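Apart from one protein chain that is not included, each protein chain of the complex appears where it belongs.
Should a chain be cited, it is by its letter among A, B and C, assigned in written order, with residues numbered from 1 in that chain.
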Amino acid sequence: MEFDFTPEQYTLRDEARRFLEAQCPPSHVREFIDDETGWSRDLWKRMADLGWMGLAFPEDLGGLGQSFGDVTLLLGELGRAVAPVPFLASLCAGQVVFRHGSVEQQRRWLPSVASGERIATIVIVTPDAAVVNASASGDGWVLKGETGPILDAPAADMFVVAAHDGEGARWFVAEEGVRVTPQLGFDRTRTIGRVAFDGAAAEPLSVGGLEPGSRVAVAAVCAEMVGVAQKILDTTVEYSKVREQFGRPIGSFQAIKHKCAEMLTELEASRSAAFYAGWSVDGDADDAALAVAVAKSYCSEALAHLAGEGVQIHGGIAFTWEHDMHLYLRRIKSDEALFGDAAFHRERIARLAGL
Amino acid sequence: MEFDFTPEQYTLRDEARRFLEAQCPPSHVREFIDDETGWSRDLWKRMADLGWMGLAFPEDLGGLGQSFGDVTLLLGELGRAVAPVPFLASLCAGQVVFRHGSVEQQRRWLPSVASGERIATIVIVTPDAAVVNASASGDGWVLKGETGPILDAPAADMFVVAAHDGEGARWFVAEEGVRVTPQLGFDRTRTIGRVAFDGAAAEPLSVGGLEPGSRVAVAAVCAEMVGVAQKILDTTVEYSKVREQFGRPIGSFQAIKHKCAEMLTELEASRSAAFYAGWSVDGDADDAALAVAVAKSYCSEALAHLAGEGVQIHGGIAFTWEHDMHLYLRRIKSDEALFGDAAFHRERIARLAGL
Amino acid sequence: MELAFTAEENAFREEVRAWIKENLPPDFKEPRSFEERLAFSRAWEKKLSASGWAGIAWPKEYGGRGATLMEQIIFHEEMARARAPQIFINFVGINLAGPTIRIHGTEEQRKRYLPPILSMEEIWCQGFSEPNAGSDLANVQTRADLRDDHFVVNGQKIWTSFAHVADWCLLLCRTDQSAAKHKGLSYLLVDMKSPGIDPRPLKQITGEAEFNEVFFTDCVVPRENLLGELGMGWTYANTTLSHERGPAFLAHQIRYRNTLLDLVSAAKTTLHDGVPATEHPAYRQKLAAAYAELEIMRYLGLRMVTSIMRNGRPGTEGSVSKLYWSHMVRRMQELGLGVTGASAMLDGEDAANHGSWQRGYMMSFAQTIAAGSSEIQKNIISERVLGMPRGEVWAPKERV
Partner (left out) sequence: MELAFTAEENAFREEVRAWIKENLPPDFKEPRSFEERLAFSRAWEKKLSASGWAGIAWPKEYGGRGATLMEQIIFHEEMARARAPQIFINFVGINLAGPTIRIHGTEEQRKRYLPPILSMEEIWCQGFSEPNAGSDLANVQTRADLRDDHFVVNGQKIWTSFAHVADWCLLLCRTDQSAAKHKGLSYLLVDMKSPGIDPRPLKQITGEAEFNEVFFTDCVVPRENLLGELGMGWTYANTTLSHERGPAFLAHQIRYRNTLLDLVSAAKTTLHDGVPATEHPAYRQKLAAAYAELEIMRYLGLRMVTSIMRNGRPGTEGSVSKLYWSHMVRRMQELGLGVTGASAMLDGEDAANHGSWQRGYMMSFAQTIAAGSSEIQKNIISERVLGMPRGEVWAPKERV
């Protein structure tokens, strides 16, 4: 039994952190925060050069054949950097195609997703429900309906859509004829928008239902949140060591110290839950449905609290636009609402546990 | 506008506190805590001599003609002393008779309740529901059913019962033929027990429905809780000033200070809510139903938290039976469950507020 | 206990209501951008001023209405109930600078500065916080060196509202470098048109710039613009701060009640798990708890008012009230974000109710940080109310 990443995986994480510190410092992030549809194509290309988008796809599909676990560490680093790229959306969409698509479908779509050439997004609001309707039309299917907000829809050129086909919810892929209306995100570092289908052609993925695909998305967002929260805690602890009030670093006051200790507790519990959720979806464990609901419910509430405490400890300085703390806070609060909030996932737990 | 007690009322409170400190010190309370049916008849007599049981009943019914507000201060002091007497139960029962009984019924029962000669209790679990059934029998009514746990049932010789008369819930008074089974209370300072009616004769009070009578009971328990909580905070702050660890009083550590500040905040908010609830039932204010639900929901949760913090700050010493802290904790936790807990009263608020 | 109003108070209430009805546009909606708010408030507060409502708490001898505490409460309540805008651009003048000058200024200063505040001819800002003097306000480092008949001011202030539109600044600065931290401070009344003052808008967490940083470089201030006595700035500052929480507590409660009503209607129309949030297990109880907390804020306010009427100052309930309501507001705003579901991921016009939950949530941090952070409040409560021993030096003992 070994419930932790390997030293090699941590090396990858450390490399990713160094890469992002150099290539995606806050100044880079801030180039895009006033632009509703802006995101960093430069960074995306560099990430593609490193093979990040293909990390968790098999080699024969153009990926690097690593586990989903490796990607969760990467997601954490991208969260830490609040990187302005559609990585999470495209990854989740690709993973849904990988888990629900036929071999032919995988071959058709995944190599370009794995190379970063094609940007996909996952069109879903909560992981259990279709958001639009699909109906048969001639040889194929068409989608109708409007939904949102959808993460990184403005950046996407391929849409993996949870649609109701008359019998149940399942995944469809649409490439053309999708109308996207960009929206102003609370998280300014990523794009978001409404998505409308007015008879757009779509193809159903061969494996029906929304799970296990939607679980991957939930696990992914938890992994990202943990990375953001780690950055918040690191920043807060560092600040508390240098910021002086009453002639002493504020980090020497017990009230601040105890808050930070509580934040670390929330973070380590969240990290454990996100690790487990990632592991469980990777191997499709028996308790995967429960594990992702546990992780998302806990991370949403605990890490939103942690983020609030980070702002509080910073005091006035974090209340400025110039300080980066609000970028992390906005990311955490957005992720809290993404793919179902704590209340939603607790209700899932209640049902799964037979309450 | 004046939303506070008068100096005279506070003088009464201070006298009550001095009286109870002398007549009902913890050593006196502890005489009864190992005895399921034991309570202090001595203290009761002395309280009767002071006219406490009649405080809030009109003079023509043998009372002192003061407001219910005066009694709430007294309830707080009795809570502070965790006095082993059936005051709250008998007061609530008497108030129900006062508010729902005909003049004749008031005259028949209240003078002996107001003098402390007769001890009454209120047979109800949550303030909105009948607990047993009443049916017509000959000229009168009989009660059938079993319910509990009922506060101070083992001490009572008169039962004011929320019963369903076939059309709705209303109050009945039963004196004979009531079977009481004493139970071990979590709060060891008062008696408690199951109450069974197997055709006991009972008389309906003339004003139907359970309100406003049941509201008085809810307001009364909140007033008591505030007194207990004040004692917990006082004791905790005092202890923190004298208990030394690491060569300093623990009350000089910011972590302890901040906890105490939070406790005071919870206490003052609870006190405000209990004051208002008491005021609102006194004059049957328009928002009385809401006010008591607000008070009971808030006091239950906030003061249970406060009590837990009191134990935590005391550390090991509060973990002993010999220390009085657990007596207060048990009283608070019992009161939390008495006449509906926080969840119950929040649901009431939701309905009253049209949620 | 008596919660009824007198006939006179009720008549006063009718007067306020009638005035609002006549003067507030019936379709009035709180402007959403800071600039719009500023423009609206200029006109609105002029109106208030012209009708004698600007300084209702000010004594009659200084041009105010000399309203009783109950009248002030009634006035603020009615304004809140009508969702009329709160005093904004003239807030510092009416509530902070004005009372401070009235209490500590010379007779000449009173005559010179008070009337134009009431008439809104002169707008004020206050220069208090500095980057290194947040919770530790006595650490003010902006220096004013006395040279014959004038001071030369150098330094930086932060969180200065209205600095870019203000005519005057109530400036807390260090006039004695050698005295103990809180003893070398003085108050200057600074003409914002003086050379050497550079106010720069400070973009806050919401993306709007409601505040400014203000840089002073060799700014000359005449000696007669010293407020009261030299070295008394710390004492006077406590006057200013004590006026920051006025008798407006109950009115704030009504404004938060408006927020809660908005929250409830959002909850009724937003589906979670297929049911309105009001029927969802998680949100139903939280909404009810928010409702209870808000009611209790009113009761706390009623106690505070009673204490002030009886003793001239709030009692224990007053010392905890800021801690209570600031965290109540944070919870309520966070609940607002939660209730709106996936819309929480949006902002501004794209989000539910024009982004008011996002803005309200972000702004709620101001409540627990500004005007004495929650941590400072807890220090004060534990030491001054509960009498717990000082263990860590966190503020000069002399702070009132």
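Here is the rule we go by: contacts are C-beta pairs under 8 Å (C-beta built on N, C-alpha and C of every residue); 3 or more make two chains touch, one makes a residue touch a chain.
Please read all numbers here as calculations on a predicted model, not as lab measurements.
For the omitted chain, the shown partners it touches in the full complex are A, B, C.
Only one residue in the set A:69, A:127 or A:340 touches the chain that does not appear here, and it is A:69. From the set B:68, B:172 or B:253, the residue in touch with the chain omitted from the display is B:253, counting the whole complex. Note on the undisplayed chain: of the listed residues A:126, A:240, A:320 or A:334, the one touching it is A:240. Here one chain is not drawn; of A:64, A:129, A:207 or A:269, the residue touching it is A:269.
Seen across the whole complex, the unshown chain contacts chain A at 1-5, 69, 237, 240-241, 248-249, 251-254, 256-258, 260-262, 264-265, 268-269, 271-273, 275-276, 279, 282, 285, 290-291, 293-294, 297-298, 343, 346-347, 349-350, 353, 355.
By the touch rule set out above, chain B reaches the unshown chain at residues 125-126, 148-149, 151, 183-188, 192, 244-248, 253-256, 304, 308, 311-312, 315-322, 326, 333-334, 336-338, 341-344, 346-347. Mapped onto chain C, the interface with the missing chain covers residues 280-282, 284-285, 391-392.
Here, only the chains that are shown with their structure count from here on.
Distance from chain B peaks, on a Cα-centroid basis, for A.
Averaging the CA coordinates per chain and comparing them to the mean over all protein CA atoms picks out C as nearest. Note on chain placement: the centre of chain A and the centre of chain C lie 39 Å apart, centres being C-alpha means. Counting partner chains per residue, chain A shows two or more touched chains at residues 253-255.
For chain C, the set of residues touching two or more other chains reads 375, 378, 392, 394.
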